[in-house]
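Missing here is one protein chain; the remaining ones are kept as they sit in the complex.
Every chain is named by a letter (A and B) in the order it is written, and numbering of its residues begins at 1.
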Amino acid sequence: METLEATELEKMPVSPVTMSHAKGDSAVILDADGGLGSWSPSIGYLKIADLDSGGTDLSVNPSGTVAAVAGSDGFVLYDLVNEELITEHRGQWSSSVAWNKDGSIVAVAFGKKVKLYTIDGTCIRTAGDFASTVMDLSWLPDQENIAVASFGGVSIMSTVNDVEPMQKEFVGSLLCLAVSPAADWIVSGNQDCSLQVFKIKDSTRLEMQGFPRKVTDAQFDSSGLWLANNGADEVTVWDFKGKGPKGRAPRILPKHVYGGTALAWHPTKAGVIATGDGAGLVRIWDVAKGVPEKPMPPMKRIKSYSSSEVRFILWDSTGNNLVVCHADGVIYQESIV
Amino acid sequence: MEQEEKVLGPIPVTVITGFLGSGKTTLLNRILTENHGMRIAVIENEFGEVGIDDALVLSSEEEIFEMNNGCICCTVRGDLIRILGNLIKRRDKFDRIVIETTGMADPAPVAQTFFVDDELRAACKLDAIITVVDAKHALQHLLEVKEEGVENESVEQIAFADRIVLNKTDIATPQEQADVIKAIKSLNAGATIYPAVNANVDLKELLDIGAFDLQRIMDTDPAFLTDTEHMHDQSVTSVGIEVEGALDIEKLNGWLGMLLGEKGTDIYRSKGILSIADSDERYVFHAVHMLFNGEFTTKWEDAPRVNRMIFIGKNLDRKELTDSFMACMATENSKKKSKVKV
Partner (left out) sequence: MIAVNLLTKNPVLTLNGINVFRDQFCAVKNVNLDFEAGELVALSGRNGAGKSSLLLAIAGLTNFTGTLKFKESECHHGHHQPGIGYVPQRANLRWDLPMRAIDVVLTGTAGDHHLAGYKNKSKRVKLAWEALELVEGSHLGDRLLSTLSGGQAQRILIARSLVSKPEVLLLDEPLSGLDAPSSQRILDLLKQRANEGTLIIAAMHELDIVQGHFSRAVLLSGEVIADGAPTQVIPTLYVNPTLSEVTV
């Protein structure tokens, strides 16, 4: 059987941070130095622009034409078609950028504030002062409200009305957010090694404390029935069916060396997730086939071309292929079918 | 089989503290411009103070987070977690990190950040905390009486320091210098003090010093234990003990284990060179909070067998410490006893 050595693969010169779908089968990749590049299975990696700021987050609009890039020194909107800067704002840490569903507005975390921009770079709203630098942002499914993570909890702020944000309080430093597709739950992963689960419509809060590591990634699957999070050598998957996960033992995806460093639910198949770990291994799991509390076997293991940490996993829109991106810059696509 | 860790070594981190106007930025500029061949990433508190083209400069605004219901040990710097987290991903771009804190910064959350956050603990190592002190004006900051429960930051900055740059000696009178040195030594007798003008200290004394290295304690100026007067109304002190003779290691171990277990949160640092009965080697000891390490090192030969020990921390009782230390001295009986056991 023919094997492909990692050295023959396309390798980025700088460690990647995150990636996002762009036009066709291509993806846009942000690196830790703020370099923006494109990647496609046929062409490989091409550097597009240098944004001169430690890269933190990336979001490309649904039509694949404009990238919003966040970094340690601010954020930029970059026109991927004409390869030119649309706008830039410097001087504050930016941790998160998120386009809404129709691509009309991009929400940007800017220091302790949240700013909204239209695609041409016009700022239409600035909100905050939040209790700390905003760590994550997520649009609610109604496309009107945004969940904002900062120290002390989640704020749900309206982008259209000038009303007080709804507060979901938790005394701790929040790192990441996930909003369920039916807009009934908001989940945060936290610096204090806990997972907090807030019900949106009332004050119910559930928590799981005592993960061995901080929880930096939590995501709902497309059906909203499952939530996966890291924070341990196991990836924990919670069952959100019906009344929610309270008191229900989770599914356990075992053996992630140095923890689950990348999580990616299948775009359409409920309960199917790809996970990457600190040793470069990527596995695919069908969580519905697992038994609560018992570590389950993976459905499939992907051939890995690098032993460095998996930084990002991106499914293509068909769900037949996975793009895997490692910390050492190795990127490849694998077919799942 | 057990998975082995990644091989990249931890990144050394130097923290520079000091009051506004003490010359922190001057020192930082010196570190950045001097020809030492090291690539340095700088985290500074105000953007644009340092303008070096090649250096990777990130600005930070102090964000202190209490992690766990107000427990002081769990107070960390959220801004540093963020910034260092990003720097770790670009670790091939630099050899070391220097953090410049604001004049008012409490050094404890800075130091604690490196072991409360699992990611940083694995990727970085704290090399030393350096405090820059204005020889002419520092004393008035140190003597400032704060409200009950409010820490005097300048006191904390000195208590945590491994190295102290006594800057601006050109504008301070000899008496002013002597007074400030006396005050510094009463807070932290273990830190070496470097008098300087324009922060002109040999960088070899400040970078890559491995402040926790046992050999370094041996090399420390023997005068570091000279008895000092307490400053008025001061809860942070260092207690130095210097006494000739031999210690009963059994008693010593029991006492140290108990002391650090009980007062580990109050005792920031402790270290010593000890003479143990029936051993012709120096016993060198170092502790941070309750984790401690001691081992026999070089032979005494003809040198006088003097025990030297220092504790830096809050609410230390000199008499109690000295008395309980003296109680660990070997008697004729215990000498015989330990001889039997060996």
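Just a few scattered comments:
Here, contacts are C-beta pairs under 8 Å (C-beta built on N, C-alpha and C of every residue); 3 or more make two chains touch, one makes a residue touch a chain.
In this text, all values refer to a predicted model and were calculated from it rather than measured experimentally.
Residue A:207 is the one among A:25, A:207 or A:286 that touches the chain not shown.
Note that of B:118, B:179, B:242 or B:266, the residue touching the chain absent from this view is B:118.
When the whole complex is considered, the residue among A:46, A:249 or A:291 that touches the unshown chain is A:249. The set of chain B residues touching the chain not shown comprises 2-3, 5, 10, 68-69, 73, 114-116, 118, 121-122, 124-126, 210, 212-213, 249-250, 252-254, 256-258, 261-262, 276, 278-279, 288-296, 337-338, 341-342.
Hidden from this view is one chain, which touches chain A at 169, 195, 197, 203-210, 212-213, 233, 236, 238, 245-250, 254-255, 258, 293, 295.
Following the convention adopted for this analysis, only the chains that are shown with their structure count from here on.
Taking each chain's centre as the average of its CA atoms, chain A and chain B sit 39 Å apart. Remark: chain A residues 14-15, 17, 32-33, 54-56, 72-73, 91, 93, 95, 111, 132-133, 135, 151, 171-173, 191-192, 212-214, 257-258, 279, 327 touch chain B in the complex.
Interface residues of chain B, counted against chain A in their complex, comprise 3, 47, 58-59, 61, 63, 65-69, 76, 78-79, 81-83, 86-87, 89-90, 92-93, 117-119.
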